[in-house]
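Structure, as structure tokens:
What you see is part of a larger complex, with each chain still in position.
Chain nomenclature is as follows: A, B and C, assigned in order of appearance, with residue numbering initiated at 1 for each chain independently.
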Amino acid sequence: MTDNPRLTHVDESGAARMVDVSSKPVTARTARASGRVLVSAEVVALLRGAGVPKGDALAVARIAGIMGAKRTPDLVPLCHPIALSGVEVDLAVADDAVEIVATVRTTDRTGVEMEALTAVSVAGLAVIDMVKAVDPAATITQVRVEEKTGGKTGTWRR
Amino acid sequence: MTDNPRLTHVDESGAARMVDVSSKPVTARTARASGRVLVSAEVVALLRGAGVPKGDALAVARIAGIMGAKRTPDLVPLCHPIALSGVEVDLAVADDAVEIVATVRTTDRTGVEMEALTAVSVAGLAVIDMVKAVDPAATITQVRVEEKTGGKTGTWRR
Amino acid sequence: MTDNPRLTHVDESGAARMVDVSSKPVTARTARASGRVLVSAEVVALLRGAGVPKGDALAVARIAGIMGAKRTPDLVPLCHPIALSGVEVDLAVADDAVEIVATVRTTDRTGVEMEALTAVSVAGLAVIDMVKAVDPAATITQVRVEEKTGGKTGTWRR
């Protein structure tokens, strides 16, 4: 990926720092991340509305994900606080999992991969919180960036 | 798991709510969760200190995880704000991943599974933030509860 | 209401303080607050699902209210941070308004009237945020405590 690989968030002496991005241009950037919450068949049936109303369940996770994206710089120590221009979090109930995709947009000096990953993670945590009484083994898996656009490195796809 | 399976966080009409735990006893409870951040061989080498100092890298993730546990009720919409008696986050660099284990303790009316899962997730996000310039494909996986103790349902192990 | 009326949150010299409640007993307490968001007929129709899906609209406000209750000590300067045992926020679409009722429970040393009022206010703000493009004149009104129970002063009803 780089000629001179390095953990960019630690300086030459190994100390953590928030990297200076003053000289980076303000450009439109997007990032899309995805993840899955593996759940039991019983949970899938409940989320599909069997027996009792599924009601707000997916809405809770969607909103948690959107709000989570905004909390990224509070959670990830070396992330820059940046303006977010838009956040979408989609959830779909598959046969063995809840599938989550988050898309984040900004017009700023850094990319928004971390915001998209945080949205997916927090949405996934909210899903587990709602299903854990029924399925204590629910598992968040495959949380990863799918695509990013904009900035000096341009488009990257998984 | 239950005779009458239900998403406990939505009421009979489907509306989200923070469940009333007033009548639950205050007891000592623990939860242990784990997860893995899959990273490239190059990242493993960097985290093991090849060439440049790994420095604070694992400390950043450990501290992010501990602080993340405290932010759980801010992130997960229907989680109760509770007192945490102790939080430990351990990170180990394996050959293909950073392995994370979080242990959370409380003496309160609800369990701390969500706090342990949040600690793991936030530590994982912090790891990705530090390695993403070298490995944009880094993936958080297998975030799940390993064990919980205390409360009415007692000990559960994966 | 009192023989010796006083603003309890300022001391004898007029300085703001967070009142010492160390000597108050830990007891079960509840508070119920309500409020209304006055909206146009057009908004009422939209929230009732005319033409386009109303979707998550009420869920967003309900979740905002629940999460808002948890943020009360961050927002109201002299409020004590306390454990919340349960929060419910109900929204109903009337002919000229969205009606909001929040019920908050605790087992702690202070009442939860402020938490209930904050839940109503934040839910109301979320409603306005969603309807303001259609009805910029939407108004939050009649935000008030309906009932509280527990504590030294016992039950109070409007």
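Following the convention adopted for this analysis, contacts are C-beta pairs under 8 Å (C-beta built on N, C-alpha and C of every residue); 3 or more make two chains touch, one makes a residue touch a chain.
Nothing here was measured: the structure is a model prediction, and the numbers come from that model.
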(message) Let me spell it out: one sequence, repeated, and 3 copies placed. What is the copy number of the whole complex?
(response) 6
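Just so we're on the same page, only the chains that are shown with their structure count from here on.
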(request) Could you tell me the distance, in whole angstrom, between the mean C-alpha positions of chain A and chain B? (result) 15
(request) Would you kindly tell me how far, in whole Å, the mean C-alpha position of chain C lies from that of chain B? (result) 30
(request) List, in ascending order, every residue of chain B touching at least 2 other chains. (result) 11, 15-16, 74, 77-78
(request) Using the touch definition up top, name the residues of chain A that touch chain B in the complex. (result) 1-2, 5-16, 35, 42, 46-47, 52-57, 59-60, 63-64, 67-68, 71, 74-79, 113-114, 117-118, 121-122, 124-126, 128-145, 148, 156, 158
(message) Taking the touch rule as given, give the residues of chain A at its contact with chain C in the complex, in rising order.
(response) 56, 59-60, 62-64, 67
(request) Using the touch definition up top, name the residues of chain B that touch chain C in the complex. (result) 11, 15-22, 73-74, 77-78, 80-83, 108-109
